[in-house]
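Every protein chain except one is present and positioned as in the full complex.
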């Protein structure tokens, strides 16, 4: 077992040291969505080969999150398990670790290696097969000596527990987040019980990430906290929500929304929504507060600005940001200067500019779950014929 | 007079060569808004000192637009006139030119130097004073040998004509765009007449940029085209709209919307909106098709993808983008695979996820125009007392 | 020629006497829509045979409008021309006159006989044929000695002028309203010119009714007023708008909205919208202020309540209505009592309760106008085969 953060952590407090001291740890934002918009990730496969192909783009995004106040550089290894990336997985994962470390060293940030749910689990592979996939990823994280590990984006707590069990083998601190809402995981396990299982499996930090909007994630972690308290199990709390409003999501999260992934724009949260989120999370006792898909650096900065009174410092990026709009006091037009104040932005109900669009959608959901033939992993892209069948199913629905 | 694009343009066709041949020239997107979100530009002053302070961030954004298919690298010199930046103006402008050239050389792009409306004009300074400011900026562009020049973001055609007259002194091609809508400039000159005046002053390309959404800009340029035809004056057409939906804008554009600049998220256009825009602009005869505030690289790529049949190539960035959502054919969930088709995205009316918000806003507008005391340039930030007065004026309005 | 209001008007001021004295004349509301909801009119044909079949229902609605403050009882003869009703026309029209007179005699109201546009005109019949139809209706109005006449609901000013010319033969005062918006009539005649033509043809009162929402109608009559002033022609002004919000209507009005006529509910205006309308109309100089489709008695009462300060009395119906919500001061719940005030209701932006619906629609419009085969009058209901063809045309549109 490797000593935690040996060389790399020199001079830096580790994750648990911070959390145990009650410090806020700010997570970074979502890489796949941000890099998709910048042109380096392909929506659909969502794989992170950019770490090898366009390292400067990945590095730049890391730097922006660091500048925004993030204390964690998550290695850009989402969906980088070999069953997704086939044989390139290891090279990509190693490159991602190197970039994360390089940028983390430029500031007060730790490096976190992440694993997430596997197609193999959805295809009903055995526990040992699934664990084998996690272990292969973990080998890279150990070799590259990340500071801690995150098991994230799991729809089923059972698989997340397997991941935690593997990650714990490293001796490094493990955080675990499910992509679930208040209704619980896709097998029907309620959030409170999920939290207890993860903590008992060895996760020092538990919570949720992705799939739901910030306030839904806070509400879900509230249920987790209540479960932990009731079971008298201790764990730190963590939230890494979407930067999209999803009041109309079903149990399966934003992927089922008709707008996913190419028409989510009107749902993007503002920096002021993030202020409310950061405050609500903090007040609940969450201390690892970050973001996921949709989070851009300015969203992360808003967490750091909201919690600046507690933390007693602003992030570097705030050098270019007047808190609560105060930078507008130099604007040419007087009515724009009149927006240079907190209560203006706090109370504004922003218009969509889309009068022909609704404010909520009905999620797709074809009643298909783990183990169903339609969810089995395919090696090939869907064929024309298969797609046609899918399209005709779709057309029975009206959005 | 410097020869057009002498050293730099080696092996590349110039702007007019392309337009005269009927080729599409794709402009880049908005730097101030994109870099504000990334943490390098301060909203309010909106000045481009990042060219000096964080050149890697500026360079990366240029690269992303290039990768997305842009044929123009506009120097990041917005609001970089000395009356805004004081004495740092020249250094910033030179750095911005160098970065733009460096990236332009990596692909098929030209460098454009830009000037925009001056606080001096709004403060009623004389023609010669205002022209002096443009000339100072032009000196840098000549020294750095940009490929062509753009006079952009003018609310008053009178000032834009002065800018064109100065820029023409360089002998380089000049494009000129006003930030106006179908109602015309802020002095009431209709778009058709504006276009004629700009063309007669020497602009080879005329059109609009910023302030309004894509389809409004196309509608405005349609009026410009009709004015040119009626006056029998020739000019190429150009559109560089916002990437925000603004159906509720008044004459003064999106700055007056209550959401400007920190709550525009729900108005952000999708890539599919850009497909429609690019097609409409092309069909109108516009050949310089770009974007302004809110445009991210994926928006620019959507222009290139929509016009790929005409241009017969895709941009490098499309390597990471399945056209019309086709990349989703690999998605795990069948109902997401069913979204891998054009008519799905083309007809989707995306929900805002904000049921407590309206779809349109009433723009602010305090009846203040050029020459009014409240619009005079201030050296100092507005004082607390001044701001209080502004806030109380605001509170009479309800959004 | 019959003497104006001979027997009936005894003791009452006539229409022009009132308007010339600057008094407000409040019109009643829309009968076909109100009676459709009550079960006595069939949407589609919209014919008024209830005057004969269910006179008590028609009488009750008249009474409610009278109680609400209306000074005019329009005979329920909409679409009662013989080319619509065939041979029952005369009997229906006579019964409608009797009911209107009976209720008018119960209060301070005049009886108005109305004619509206004819299918014959749309089918390109000659002027003398069309005038013959109006004359047949006029015969009934003369026999029943109505107090004045209204030519209303004309899409083409040409036909309205013909109607005015016929109605003038009676010697009774004539009011004329087109169902047009700010763009003018369906032949492209602008509102100002329409008003001048109608006044020159002999209409003492001109304006608009139906097809557009209250504020659009006020805006249209503003253009009419400007036209009259410019031509130095005198006429009183009149508005009888829809009680539906129609910001998304095209030139042809609400019939083209996809919601017409069975899903207009979310567009129904509140009493507070009517307060604003009544004030705006009054301030413009309109003195005949009424309503059309969608107006229920409480809408009419709101006109009377808004203008009570000028008129110095409230209508009988206000006995059951606290002005500006003041009746809520007795409500059980304190937060409902807190709504008993003007600024609460004046500023409320009422929610639709329909998050899956948009706020605006694209009007249907198949580019068909007067004279087109598809608009020719049919004696028979559309056949199954014809309907199928229509449905398939429709399905190319998405709402």
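By letter and in written order, the chains are A, B and C; residue numbering begins at 1 in each of them.
Keep in mind that, in the parts below, a contact is a pair of C-beta atoms (placed from the backbone, for glycine too) under 8 Å apart; a residue touches a chain by one contact, two chains touch by 3 or more.
Note that the structure is a prediction, hence the values are computed from the model and not measured.
Residue in contact with the omitted chain (choice from C:124, C:230 or C:365): C:365.
In the complete complex, the hidden chain is touched by one of C:64, C:94, C:193 or C:306, namely C:64.
The chain not displayed touches chain B at residues 248, 355-362.
Against the chain not displayed here, chain A makes contact via residues 347, 349, 355, 358-360, 398.
Contact residues of chain C toward the unshown chain are 36-45, 56-57, 60, 63-64, 67-68, 119, 122, 213, 244-248, 255-272, 296-298, 301, 316-317, 320-322, 325-341, 344-345, 348-361, 364-366, 368, 374-375, 377-378, 381-382, 386-387, 390-391, 393-394, 399.
The rule is short, and it goes like this: only the chains that are shown with their structure count from here on.
Taking each chain's centre as the average of its CA atoms, chain A and chain B sit 33 Å apart. Chain geometry summary: the mean Cα position of chain B and that of chain C are 48 Å apart. Averaging Cα coordinates per chain places chain A and chain C 58 Å apart.
Residue numbers of chain B whose C-beta contacts span two or more other chains: 349, 355, 358-360.
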